[in-house]
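Missing here: one protein chain of the complex. Every other protein chain is in place.
Just so it is clear, A and B label the chains in written order, and each chain counts residues from 1 on its own.
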Amino acid sequence: MSVEFLISVIITIVGASTPILLAGLGELVTEKSGVLNLGVEGMMLVGAIAGFATVDMTGSPWLAVIVAALAGAGVSMIFAVLTLSLRANQVATGLALTIFGTGLSTLIGHGYTGRPIKPFTTIFPDALALHPIGRVLFGYSPLVYFSFIMVALVAWFLNSTRPGLILRAVGENDLSAHSIGYSVIGVRYGAVAFGGAMAGIGGATFPLVLTPLWAEGLTGGRGWIAIALVVFSGWKPTRLLAGAYFFGLLGTLELYAKASGTVFTALLPSEGWAALPYLATVIVLAVISASKSGGGNAPACLGRPFSPSA
Amino acid sequence: MIKLNRRTFVAGAAAAASLPMLAGRASAADPLKVGYIYVGPINDGGWNTAHEAGRQQMLKKFGDKVTSQDVENVREGADGERVLRERYNRGDRLRYATSFGCMESAVKVAQAFPDVTVEMCTGFKPSSNNNLSNYNIRFHQARSVFGTMAGMLSKTGVGAYLATYPVPEVVSGINSFTLAARRVNPNFKTKVIWLNTWYDPAKEADGARALIDQGADVMTQHTDSPAAVQVCESKGVPTFGQGSDQSQFGPTMCKSSSLDLWGAFYTTRTQAVLDETWKPEDTYWGMKEGALDIAEIKNVPDDVKAAALKVKQGWIDGSYNVYSGPIKAQDGTVKAAEGAALNDGDILGMNWLVEGVDGTMPS
Partner (left out) sequence: MRLKFEKRPEPSRFMLYATPVGAVIITMIIGAILFGVIVPPPSHGFVATPAVPPPVDLGTILSGIGSHLSFGLQAVYQVFIAPLVTSYKWGDIAVKASPLILIGVGLAVGNRAAIWNIGAEGQYVVGGLAGVGIGLLTQKMTGVWILPSMLLAGLIGGAVWGAIPAALKNWFNVNETLSSLMMTYVAIHLMNHMVTGPWKDPSGFSFPQTPLVTPSQTLPIIVPGTYVHLGVVITLIIAVVVWFLMSRSLFGFQVRVVGSAPNAARHGGFSQKATVWMVFLLSGGLAGLAGIFEVTGPFGQMSLGFPQNYGFTAIIVAFLGRLNPLGVILAGIVLAVTYVGGDLAQSSLQLPNASKGIFQAMMLFFLLASDILIRYRVRFISNAPAPVASAAAMRSPAE
């Protein structure tokens, strides 16, 4: 196994992990505030088509990222209004959002199928980005570096800032937070919007970086993997990073296994590799939920609507 | 009996729908209603786009003697059947079903309604009402042109084939690609990945990358989206498009594409229905009949281009046959001896890989 090969594999893994990392970070923040938003797949697809259409029309990938974030956040507001202001059931609303986002993106994308766009490539100079060794550090799209920065930002925000502390308090004990005087609903609106924006950017990664074209359902279910990832990571951003790359590694291995034939498939049939991230999540869920009494590290108010008493 | 290609299957059924003549109505004034069933979106830039082009051609030829309606994204199973029956109720009497996924539904509809004519693309089942036939294109002819080019363009002698399912159409594509390449370079190897999906661009792109990382420096793919072509473009790997001209996705690296030209077939069969001369007979056309062509060859040295065109001409005038012996399978058995050749039945039912393919048939 040459260095060249290893570098190629690493680059593929990074590509596969970035979208779920981005969407996962967003969902992590949302869930930390106590809201379970299952509509990630729908928001990612809306972000994907928004990003694609923007590049197609204006040629600017930077603008596309902003539009994708706005689109994802915008669509997430439907969820927010229903669950936060109208106290609708979060699970059902999230699912409806997924169905809605999928249909909306397909409808809008109808006229965009079969058209290529320019991919969002690196901003580093060619000397570094194309260098056979250097490219493993410098050859990526800005979205990849963005995802790393966001991991650090989110971790810092949640652990070391006052607003982050408030957000966590709202997720752990909304009634107490409310009685101290914090706006539980306001904080949650913000968290949901952030989740939507990140999902939108994560979805846009597909047409902007991975496959510069549009196809129905381009994200292929990665939104659900992002949700699994948040649980798998125990709601901690740094563990989310590791988890995203773990999942990305598994997915990539599946393909390389197919390419190189027998070795991997002897261990596990290819569909088994594909199912591994989900099984792994279930096992991790069992371990962390059982170890602490009362549900593990999940924010205590996760999924429950806020009902203030007088 | 026509072999079932997944994709051709559906096409056939759609054709059959436009057979009002069989109903015995005089209908000189009523236009013939022709229904087309597509298993994906018509602007996928590949398979369905080609069928749609053929349909437009047919419509232009017949003017107002024919009206046509197409339905996209028809899923297999109960949904497909419902759509087919709906089209029948709307007056479709000739139906072209463009993919294998709708075969069962197409057969059921043909059995249920004797006054409908169904043409199944890549299908293989008959109907007892004598109103169903199957049609297909000799895709392997184009693959052999590309194999020839690949053999000449590859420096490492390792090519790659991004495959989907191990169905005969795909297997025969791999085999003819490899056999043709080995005529140029007897040590040429083809690496294969089975993606188990016809349409998942992200996965196709990753699969293409994986194959390139394994040392392949020329690729062809059997998938419905141009994602792999884009990957090849970005990595500087020569590749070939399929179904329609995909060079817009790979301006320098997409050297040519196979062009499925369904127009002539649709025109002929629809004419037969209009003239009430339609009979159930399976169609398996290739370059000679004008059903298959290759897009303009670009960005290759002159000798490569000349060799490719020679192969194409060879198919047209009968002087070239990639499936003429000696042909050995991966396990060493001789599938065709020196001087003999594989027949249509062998090709349409192909489920073995030739020597030189680096990959196995999934069980």
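We adopt the following convention: a residue touches a chain if its C-beta (ideal position, glycine included) is under 8 Å from a C-beta of that chain, and two chains touch if they have at least 3 such contacts.
Every value quoted in this text rests on a predicted model; they were computed, and no experiment measured them.
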**Message:** Going by the contact rule already stated, which one of A:S60, A:N89 or A:S179 would touch the omitted chain in the full complex?
**Reply:** A:N89
**Message:** Please output the residues of chain B touching the missing chain, sorted low to high.
**Reply:** 3-4, 6, 41-43, 49, 52, 56, 69, 71-73, 75-79, 81-83, 86-87, 89-90, 100-101, 104, 124, 165-168, 171, 196, 349, 351, 361-363
**Message:** On chain A, where is the contact patch with the chain that was removed from view?
**Reply:** 36, 38, 78, 81-82, 86-89, 91-93, 95-97, 99-100, 102-104, 106-108, 110-111, 113-115, 216, 221, 224, 227-228, 231, 269-272, 274-275, 278-279, 281-282, 285-287, 289-290, 293-296, 298, 302-305, 307-310
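As a working rule, only the chains that are shown with their structure count from here on.
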**Asked** Considering the complex alone, what residue numbers of chain A touch chain B?
**Response** 5, 8-9, 12, 15-16, 110, 113-114, 116, 119, 206, 210-213, 215-216, 218-220, 251-252, 255-256, 258-262, 270
**Request:** Would you pull the chain B residues touching chain A in the complex into a rising list?
**Result:** 41, 43-45, 49, 191, 193-196, 199-207, 209-214, 225-227, 230, 234, 248-249, 358-360
